[in-house]
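Left out: one protein chain. Kept in place: all the others.
Let's look at chain A:
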Amino acid sequence: SYRSVSIPPQVRQYVVQVVFSVTFAFSCTMFELIIFEILGVLNSTSRYFHWKLNLYVILLVLIFVVPFYIGYFVVSNIRLLQRQRLLFSCVVWFTFMYFFWKLGDPFPILSPKHGILSIEQLISRVGVIGVTLMALLSGFGAVNCPYTYMSYFLRNVTDSDILALERRLLQTMDMIVSKKKRIAMTRRQMYQRGEEQNKQTGFWGMIKSVTSSPSGSENLSVIQQEVDALEELSRQLFLETVDLQATKERIEYSKTFQGKYFNFLGYFFSIYCVWKIFMVKFWSQHISFILVGIIIVTSIRGLLITLTKFFYAISSSKSSNVIVLVLAQIMGMYFVSSVLLMRMSMPLEYRTIVTEVLGELQFNFYHRWFDVIFLVSALSSILFLYLAHKQAPEKHMTL
């Protein structure tokens, strides 16, 4: 997509790079530990120890370190607050903590026996945010994946369509060029005449300057408005051409062997996703676990790719630090919730370690919450893609 066009300015701050890497590393270690659990690698007590350690580090990072630094870098960008950076970052962090804590109220995620400083308080809230994110992305992914990869949906794009659009684009550029030349020429003439006008003194000079033709500035503003409109048009035409090119490439790709293979996979997973949408539990637990694992891995891959594209699209030299940290926060919460949700699909014998480590959370709530958000997200995506698909062919028909 066109959005991945710019190279973001380097993230210079060493601390940002470190924080992101640490978040990613400890997130991945959690999955490693689940695999170790299933395969029986390492002593069970040492596994438990590593689980706890990993969890504490990740919570520390997600609740204290990352939000604080996000506040710090946001405050650094605002000139007014820059002097008292540390103070305002602490204010931002306390605000974050307040809302984070308030998150516990509307959701029945804790049983009353949990103390106020227990780890369940923190995990439960992180879990809610992360599960919501996961469900949103999975719902969209479940709909978008078949739409993107199944050739049934690909609009038919020919070379002449593209050439025609390109011709229009270049014609628009030519019009912009000729108008800008006129502006430059007029400005030059005005400048030269202005010099002469300055030399006109006295009564007759005044009369002369009043009666000379007013070709200058009124014309200029009219032409400038035309230029602005044409430039907007050229941008739209450029984006449309890119879109057509991308579609054409996708069509070509779908004819290759690799493309056909992924197309088949797309059909397979589409059916599974549709099945999940209608919540039919037909598969046995172990197969379900593997498939959910695959979906989670691909959705994490999809998440990282989407986050990267998002980052490229909106970053600038000022905000790249903040954006990387926000992405680290999202990624960390997403990973923690993955573990929460995986428990549902794990065979019974492995569920105990997750329950032991994460404490007695109301896991059922998370599953139900995930299903609700997944359904909402999937249905909205269907609606959104339907509208987008319907609208697109009409755009290209006005040639």
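Here is the rule we use: contacts are C-beta pairs under 8 Å (C-beta built on N, C-alpha and C of every residue); 3 or more make two chains touch, one makes a residue touch a chain; residues count from 1.
Throughout what follows, contacts and distances are computed from a predicted model.
**Q** Which of the following is the UniProt-recorded protein name of the chain this complex doesn't show: "Small ribosomal subunit protein uS9m", "Adaptor related protein complex 3 subunit sigma 2", "Rab-like protein 3" or "Sec1 family domain-containing protein 1"?
**A** In UniProt, the chain excluded from the picture bears the name "Rab-like protein 3".
**Q** Specify the residue from the set A:V22, A:V57 or A:V242 that touches the hidden chain.
**A** With A:V22, A:V57 or A:V242 as choices, the missing chain is touched by A:V242.
**Q** Pick out which of A:L59, A:M173 or A:I223 touches the chain that's been left out of the picture.
**A** In the full complex, the listed residue that touches the missing chain is A:M173.
**Q** For the chain that's not shown, point to the residue among A:L163, A:A229, A:V372 or A:A388 touching it.
**A** A:L163
**Q** On chain A, what residues meet the omitted chain?
**A** 1-2, 4-10, 159-160, 163, 166-167, 169-171, 173-174, 176-177, 180-181, 183-185, 188, 231, 234-235, 237-239, 241-243, 245-246, 248-249, 316-317
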